[in-house]
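Note that one protein chain is taken out, while the other chains of the complex remain in position.
A, B, C and D label the chains in the order they appear, each numbered from 1.
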Amino acid sequence: MANFLFYAFAFFTVATAAGVVASKNAVNAAMCLLLSLVGVAGLFVALNAYLLAFLLLLVYAGAIVALFLFIVMLLDMKETESRGFGKLSLAAIILAAGLLVTGLSTLVTRGHLDTGNPALTPALGTDIKLYSYQLFTTYLLPVQVMGFLLLIAMLGVIVLSKRWEGSDDVT
Amino acid sequence: MTMLSHAIFVLILPLVSAAIIALFLRRSGGAAAAVSTLTAAAIAVISVILALHNERFTASTEWMRLGGLVISLGFKFDDLAALMLVIVGIVGLCVHVFSLGYMHDDPAKGRYFGGLSIFMFSMLGIVFADNLFMMFIFWELVGFSSYVLINHWHEKQSASDASKKAFIANRVGDFGFLLGIVMCYWLNGTVSLTELAAKGEAHTLVFSTLIPLFLFCGAVGKSAQLPLHVWLPDAMEGPTPVSALIHAATMVAAGIYMLCRINVLMVPAALDVIMWTGTATALYAALCAITQSDIKKVLAYSTLSQLGFMVAAFGLGSLSSTHLHGTEAHTVVIAAGVGAAMFHLTTHAFFKALMFLGSGSVIHGCHHEQDIFKMGGLRTRMPLTFWTFTIGVAAIIGFPYLAGFFSKDAILYLAFEKNSAVFALLALTAVLTSLYMVRLWKLTFLGAPRSDHASHAHEGGLTLTLPLVLLAVLSLVAGYTAFYPNVFSGVFEHIPEAHGSDHTIIFITSLGVMAVGASIGYFFYKSTPTDTLADKVPGLFAALSAFRNSFDGAYDYYVAKIQQRFALFVNFFEQIFLAGLIVRGLAGFVGLCGLGARALHVGNLNAYVYWFLFGLVALWLFATGVL
Amino acid sequence: MTLEAVKLAAEANQWGAIFPELLLACLALALLALEIVLPKKLHAYIPDVALAGLVGTLGGLFVNFQSATLGKESFNGLLLHSPGGQVMRVFFLLTAILVCILARISLAKQKVPRIEFYHLVLIITGAMMLLAQSNHFVMFFVALETVTIGFYILVSYFRTKTASLEAGLKYLVMGALSSGMLLFGIVLLYGVAGNPTLPGHSASAMHYPALAQFLVANPHNFLAGVGIVLVLVGVAFKIGAFPFQIWVPDVYQGAPTPVTAFLAVGSKAAGFAVLLVLTRDVFASYDWLVTPALTAMAAATILFGNIAALTQHNVKRLIGLSGVSHAGFLLLGVVALAGPVASVSATGAIYFYLFAYLIASFAVFGVMAHIGGADDSDQTLDHYAGLAKENPFLATILAIGLGSLAGIPPLAGFMGKFFVFIAAFEGGARWTLALAVVGVVISIYYYFGWIKAAFFEQWTPPADTAAPRPSRTPVNLVSGIALGCLALASIFIGFYQGPLGHWLTMK
Amino acid sequence: MSPLPFDPLLVSIAAPLALALAIALGLPKRWSVMLAYGAFAIPVLMALHVWWHFGDAAKDHGYAFLTRYSTGLDGLGIGLKLGLNGISLPLFVLAALVGFAAGLYAIQSGAERLKIYLMLLLVMQGGLMGVFASVDIFFFYFFHELALIPTFIMVGIWGGRDRSYAAMKLTIYLTLGAMVSLLGLIMLYVKSGAHTFDLIALRDHLAAHPLAATVQNNIAGLLLFGLGVLVSLWPLHTWAPLGYGAAPSSAAMLHAGVLKKFGVYGLIQVALPLLPDGLAYWAHPLAWLAVIGNVLIVGLITIAQRDLKQMIGYSSVMHMGYAFLGIAAGGIIGPGGVVFLMVAHGLSVALLFLLATAIYHRTQTFALDEMGGLAQKTPVLAAFFVAATLASIGLPGFANFWGELAIFVALWKFSPLITALAVAGVVISAVYGLRSAARVFFGPSTAGLAMVTAAHPPVDITWKERFPALILLAALLFIGFWPKSLTTPINAALTPQISAKIGNATGR
Partner (left out) sequence: MTSATLDHYVLISALLFAIGLFGVLLRRNTLVVFMCLELMLVASTLALVAFSRFNGTMDGNVFVFFILTVAAAEVAVGLAIIVALFRKRQTIQLNELNSLKN
């Protein structure tokens, strides 16, 4: 069952991720991203990281993708992405794809990792208490920094978006 | 005062005089002339004292030391040096005195007399030098003073060119001279003349044909032998007293003096080269002199020719004669070349200086007219000059019992003994000498004046005539070795003397050539404003002129067409190839790379992402050593 | 898990050890508070508060330089307070001070919010200081991202200018891309180092010492190698090393001049602080991998940076590409450190170089801030023509700054290069060193070209009056003093290295 | 030690630099000019003082007046160590003298922006004093670069024709040379294992642990290339004539006269004692390059020049060929001759540049073809110029002669053929030297000159020009007549270390 779940979610995730790249339309891409995230969340579940799966859906799917969609709608771009590539860029794309495939296959063939029996390793991700313990003791400093990160992100969005008196913005 | 301190005083005195003139008396020519002339007088007096005093000495002090290279400042005062010293002193004094009158109105008198003092200093340095480095140093310095004095009337293009030519031709000779010195230094470990002589005595000298040949290069330059003779006729652009002193009596003779100094280093092969060079120069110059119309140029070529005689004499080498003392036969080797050359040098110095000063007197009298075809009839107008000049002419053509007669006989005898081809050629040269000298004499002094200048000519003042008289006397008596006190025996005992039948042969030959040449000269040439030879045998005249100009032509061709063009080519090569193609090209290449690198920043983000991907791959490949 | 354990873990958080960072954070918050509290006419003084606060923090840091925590870990091993870390703290504080001074000049020409800029600078500075001292990949990543995201905002801060926004977007995409690679590298390292079947594995595999131990035990692990290379890519982006330098000219050109300076000096130095720690302490056993990679990168960076700068006419792009070449020279020092024969003086040489670079760069940027007009992405060499006549002070500062950047004795930049070269030679990077020499020679051309423009050329107005030269901002007291100090420091350090010289033998 | 209460070497470095700094900080012009006299004179006084006391001074490894000042780099074995040995002493004095002359000339030149001009010149002067007083190789290099930078700026601002290109080319070339030689010095520093730049310590260390032959060859190769660029070894010389052609006179005097000697000095002071095998390895290629390239090719190029200043520039390139030949020849005579020649050439070329500018002020041109007959108007200037020319072509009586002579003597042992070619250069130099003197001064006046002189009647050399020229000329003559003044210290410095090490001239 676990295996089936894995394969199903894995396939789903990869397929929808490919959809993000392949879709003509930004809205479609965002929807594909959303689905892909759901797939990843599923994989998280398969890895017993329930909290993280939930958070992923909440933060990514709920907030980030929504934001994307919102912006896509807001900008309401009439033009679609120009299609077709020049010979040079086509060659570059093929080369890049080749490189990526080569890299992946190298990673798979050479990067084999033995693991102990997963059944025997403790699934620490299930324990919510552990997260909080870690976040508030060991990783307290990064959490504080994160706070400031979010603060400056907010500030940044304000600076970049708000109209200021006297500014010669045109919209 | 010891004799050494006399010598030092003599050497330093003209330098001090020159320094004083250069520093303080540049604008006051009269004072400069006085200082310089007094110096010359002192030199002459002390020279004679030094020579007469029977003390011969060597002394040296270290001048520079660098590692094992020691260059010393020394005195080698032997009979040879003493003889040369006296010649320089006396001729120098005469010329100084003559210059007082001759250069009286020159605006740059200070510079002139300063130059003369510098020259005296340099020349005395050569005379005294006890080693080749020191000799080289003063060798160069006489070249410098010659340069300054030839260039005295520097606003004349010809004077400027002539001085340059003289210096450069001398430098070419010095090129070899220096190499010879350096080679001798490494081969024999010393360049001290005394030590070399000692090694020669001890038969430890290392011989090499190259050393004397290299050293001879110096003499070729300084004594204006073929093929570096070209500067001497041009050097007549200088004031006439300068020509008398430097380009007739002393400096040009330094080459012969130097050869005599290094006689110990000579090897037969080198002597042969020297001999033939001298002979060729003698003959060539005599041929050139025939077609000259400038009084000084005739004398210049005659000087060349006489220098050729001396060099040839030196090249003929030593004589061995066998005397029978009872039953024992003594073989005596005398350095006949040295003796003959020095003897001729001595007599030549006097009579050639006399003639040059005489010509100076003529030029002065004729308001700087130098063309003999515009002279004539000066005999009556300048009688003293005429008579003294006549003595000079007689001396040079070998009129019996005058100075030149003895010395030339000695050379001819030596040639007769050693090499009959040389003898024949020298004899021929002697004919020519008589011919052109008589031609000059006749055209200048006899007949009717052929120009206003000549007709208004007049004798100069006492300063002009007094030296003439002195030199004339010397020209009369200098041929008698008995005339000299015994102090020069170190030189004069080597003068070859013909005895018996040889003596007769030489005497007759000598008389014959003199008579033939003089007759042709006297009877062939007419006192006309044009050259009789050019009129009568224009082909020969043209041929001789062309022959004379051939060297200059060749050099001019070399300088203008080869050296200058090659220099321009090399310069072009440097500008175009080195500074252009390579340097600018490299810069351009880097610049192109820069443009290429600049073009990579296309501004498109997608393109930039490729950089990341390819960069990642490349980095991986580098990291794992694939690339 | 008892309360005791929690307490114990909490006590490991020695907040006192990061008091300068805390001060900066508080200062940043205080700025925002002041903006709300103070009446509008007093807003003009808020930047001065920031400046004063920074100077105060710097002073406090100096007073407490030999702090009790020096050489120790804090925050459960997240941070390591090394002497090098202290040096970098000073470096970032200095950078921040100078950026603030530049900002006072540049922002005055723009209609944009002011206070937030200083706030951002302070937060980024704090994050950089933490970054330089991080001893754990989580801390590293978080601090790095704080810096990066802060820079996204700063680069696009002049949002009324297309250039600034476009630069922001480019920096955003490239930065996110590099962060992604870096993160993936960290993840791989974490995964490998925590693998229970491998020797030396660790439960806290993102802790540097633990990771280093693991790498020593597994000297040829493939995945670890991939992880290391990916991390290097991420850092290489920060320092602008070839081939991850491609964003540099565009972003430097578009960004506001103070931000360009901050990027060129602060961000780059942060990258080097991290790279230094990683190559020296963490990846040391993978020198077979790191050394060739860094060597190739250093060589290519030096050459490319200098060659590409050669034909630039826009001075911001020029200084950006010259900065790339400086990254190459610094990488040379890192190579010396990572090589099989580690150079003793390499660490100190890099620090010295960084300080020399800081001093010289800010001198140049300071002049640029005065020369540039409102549209400061358009600043070409022509704008400098005749500067020496019109404003000899700025021209002299510029010449000294550029001379130091070019590495001309007796200026500090030369000493930096000299030390790095020695280190590189000791480290065995002979051929790269030879290339570096070629690079220095090439660099003379554009640095000197700039000086030439300022000193030897006259300003001739172009035929079309469409592109008038922006008027030059007069030098005010603070920036005048700051620039003067920078120039004098460049000269002084060139002659007398004093205590900075001791770094060179610092372990 | 010197009897002075202060370090004369440090003072002679610091005095010009201090005034330069003061000018930079805004000293008024009046004061700047007045103090400049002092700042240029102090090094001369100090130099004469140390020269006078050198013989009696206590010495360590041949170095007198040793003092060390820490600059914070003791850990690296770098420190400002000042001292003079028999090789640096003559050059130290040279730097002081030429600097003084150049300074005096500059002060009176009335150049535009005189203050900055003087400031740069003072920096140059301070750097030059430092170059020759430094016993620490690093500072030796450092001061050289310090002195170099003003050259670029001076060419760029006050230069003549093509100044922009010339300044750029000069800068790039010299940076290349400096960087490559720096690389060599770093290699020496690291490879020696002594981890010090102190020349004395390095000597001791390398005497005990000589470097391997290949290492020596590599280092010597780098140094020869790098310093070769700085000294304009053919074919790396093309910056020199261009740069000198464009440089203002005082800068050209100091650069061609003194600064350029840095490279040769470095080879003698550093490479010769430390890398004897390395130098011996390169000796033949170096000698051929120098004799064919510098002496013959550049000599011919010099003949073809039509611009007086460029001609002097080329001639200085040519004479540097002799310096390289002397180094290649080895022994004591060769390098000793080179030191001699450096001093002599420094004085003479500085004099020539000074006079060339004086000529320019009268003719308004450097083009030889447009000049002629100036001697009629300015006889004393002509005399000076001819004297300087003759000095530079090696006439005895002037210092240059001894240097060239010693080099030729040493060279014969090395290779007679090369000697012959090198001596041929003497003829070439006579050709271009006399040609230029004749073109400028002798012969009838040209029409062009007549026009210029009609507008500005030329005055003869003024005292403002004459005094600096006299200093240089007097020094040339003094050394020329009393060569031992130089050779005594040179012998003392070269004999102990080098005769044992470089064997190809067996102690001579």
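One rule holds for everything that comes next: a contact is a pair of C-beta atoms (placed from the backbone, for glycine too) under 8 Å apart; a residue touches a chain by one contact, two chains touch by 3 or more.
All values derive from a computational prediction rather than experimental measurement.
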{"item": "Contacts of the hidden chain among displayed chains", "value": "A, B, C"}
{"item": "Contact partner of the left-out chain, one of C:118, C:152 or C:262", "value": "C:152"}
{"item": "Candidate in contact with the missing chain, chosen from C:83, C:191 or C:480", "value": "C:191"}
{"item": "Which residue of C:27, C:115, C:129 or C:206 touches the chain not shown here", "value": "C:206"}
{"item": "Subunit C, residues in touch with the chain not shown (by the definition above)", "value": "137-138, 141-142, 145, 149, 152-153, 156, 159, 162-163, 165-170, 172-173, 176-177, 179-181, 183-184, 186-188, 190-191, 194-196, 201, 203-206, 249-251, 253-254, 312, 317, 377"}
{"item": "Those residues of subunit B which, in the complete complex, touch the missing chain", "value": "598-599, 601-606, 609-610, 613"}
{"item": "Where the missing chain touches subunit A, by residue", "value": "2-4, 6-7, 10, 13-14, 17-18, 20-21, 23, 26, 29-30, 33, 36-37, 40, 43-44, 46-49, 52, 55-56, 59-60, 63-64, 67-68, 71-72, 74-75, 77, 79, 81-82, 93, 96-97, 100-101, 103-104, 107-108, 111-113, 115-116, 118, 121-125, 130-131, 134-135, 138-139, 142, 146, 149-150, 153-154, 156-157, 160-161, 169-171"}
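By our rule, only the chains that are shown with their structure count from here on.
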{"item": "Higher-contact pair (C-beta pairs counted), B-C versus A-B", "value": "B-C"}
{"item": "Averaged-CA centre spacing for the pair subunit B and subunit A, given as whole angstrom", "value": "101"}
{"item": "Centroid spacing, where centroids are CA-atom means, of subunit A and subunit C in whole angstrom", "value": "29"}
{"item": "Computed distance of Cα centres, subunit D from subunit B, in Å", "value": "36"}
{"item": "Overlap residues in subunit B, where contacts from two or more other chains coincide", "value": "587, 614"}
{"item": "Two or more partner chains touched - positions in subunit D", "value": "172"}
{"item": "Contact set on subunit A toward subunit C in their complex", "value": "107, 110-111, 113-116, 121, 129, 133, 136-142, 145-146, 148-149, 151-153, 155-156, 158-160, 164, 166-169"}
{"item": "Of all residues in subunit C, those that touch subunit A in their complex", "value": "1, 6, 9-10, 12-13, 18, 25, 28, 32, 75-76, 78-79, 111-113, 116, 119-120, 123-124, 126-127, 130, 138-139, 142-143, 145-146, 149-150, 152-153, 156-157, 159-160, 191-192, 195-197, 222-223, 226"}
{"item": "Subunit D residues touching subunit C - in the complex, by the definition given at the top", "value": "24, 71-76, 138, 141-142, 145-146, 149, 152-153, 156-157, 163-164, 167-168, 171-172, 175-176, 179-180, 182-183, 186-187, 189-190"}
